[in-house]
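Submitted below is the structure of interest, expressed as structure tokens.
Apart from one protein chain that is not included, each protein chain of the complex appears where it belongs.
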Amino acid sequence: MASDVRLLDARFEPEHELAEFYAAHSGSGGIASFLGQVRGQGTELLELRHYAPLTLPGMRDLAQLCQSRWQLDGMLILHRTGQMAPGEPIVLVAAAAPHRRQAFAAVDYAMDHLKSESWFWKRERRAGKWQWIEPRPDDYTAVQRWA
Amino acid sequence: MASDVRLLDARFEPEHELAEFYAAHSGSGGIASFLGQVRGQGTELLELRHYAPLTLPGMRDLAQLCQSRWQLDGMLILHRTGQMAPGEPIVLVAAAAPHRRQAFAAVDYAMDHLKSESWFWKRERRAGKWQWIEPRPDDYTAVQRWA
Amino acid sequence: MAARLVFLGRLEDAAGCAEREVAPGPLETVLGTLEPDLAVALLGERVRMAHNGVLIAERGGIVLSEGDELAFLPPVSGG
Partner (left out) sequence: MAARLVFLGRLEDAAGCAEREVAPGPLETVLGTLEPDLAVALLGERVRMAHNGVLIAERGGIVLSEGDELAFLPPVSGG
């Protein structure tokens, strides 16, 4: 299985990334995807920090784990770091598989683990003030579904 | 909520449709999608028949149901009819929502219901012979998860 | 002007065509004019009907008027 895992420090175009993924997997029965974007609602800027020795290797391990857990034809995991404005893409995950449920589950699983078990720290600027975001209790609940 | 529900009798470009959906929903926290494609493996052609008085209205009702069941910013349901070759897109579903789980669930639900409760009949040509496809038992299992 | 039967999915194979014109009348009478094998297939337990584009819950008492359309809908297989 080919997996494409990247940590990006500049804005990316999810539609172009997904178009390439579609083109590479036209033989797959189904392709599920999830795009996460910066929400407005008072957020002026979002910043994602990472720890280089761990973050990308952890994302690669996650892709590997999905691959071993489900029958996949390919997997895409893109994650931004740095500062982003509302509306900007943060994360794009896609999975191609012979069967729909496999593709769905892999994307769902990868998102739950990116949220609560990957090496990212998020802060946002509201009314000119930066504040670190603590993980939400339901992020843990979500990831525990897979245990 | 804006929903875009279409029955298409000619090939469509899922990457373009999704690019438009992304552009229309840059304010949403998350956008989940699923693309179903014709698999090869001996299938020469796939044909989807529908019954015009019921099929599109049924798809619209499904979008409405998703809308009432989850908090969504927008929903896209595209479904092909007619003959398709391996690799061609059959169905594209996408949901934009403030929260990830809502977007996921809406796409998952819509796909399960398109598979087992929408007015489509599928046949495929293998080795020159057309054969109608019966629904698979696990399509029913899938849809019963939501009951 | 006749009434029309519409056959979806595998019922099209059973009928040998996608639709057929029939003389108006009660459904039982109409079915009596068809090949017995086809009539049996159309009355299968999992086959639903739509009268002029509206799904019908009860099979009893259907009468086809001139210009009516009755569609026979076997189990679906979409997506």
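Letters A, B and C mark the chains in the order given here, with residues in each chain numbered from 1 onward.
Just so it is clear, a contact is a pair of C-beta atoms (placed from the backbone, for glycine too) under 8 Å apart; a residue touches a chain by one contact, two chains touch by 3 or more.
Computed from a prediction, not measured in an experiment: that's the story for all the values here.
Among the chains on display, the ones the left-out chain touches in the entire complex are A. Looking at A:A2, A:L54 or A:A85, the residue that reaches the missing chain in the full complex is A:L54. Between the chain not shown and the residues A:H25, A:H79 or A:R100, the one that touches is A:H79. Where subunit A meets the omitted chain, the residues involved are 36, 48-49, 51, 53-54, 79, 90-91, 111, 114-123, 132-135, 139.
Keep this in mind: only the chains that are shown with their structure count from here on.
Annotation: 27 Å between the Cα-based centres of subunit B and subunit C. Centres computed as Cα averages put subunit A at a distance of 50 Å from subunit C. Touching two or more other chains at once are residues 79 of subunit C.
For subunit B, residues that reach two or more other chains under the stated contact definition are 36, 111, 115.
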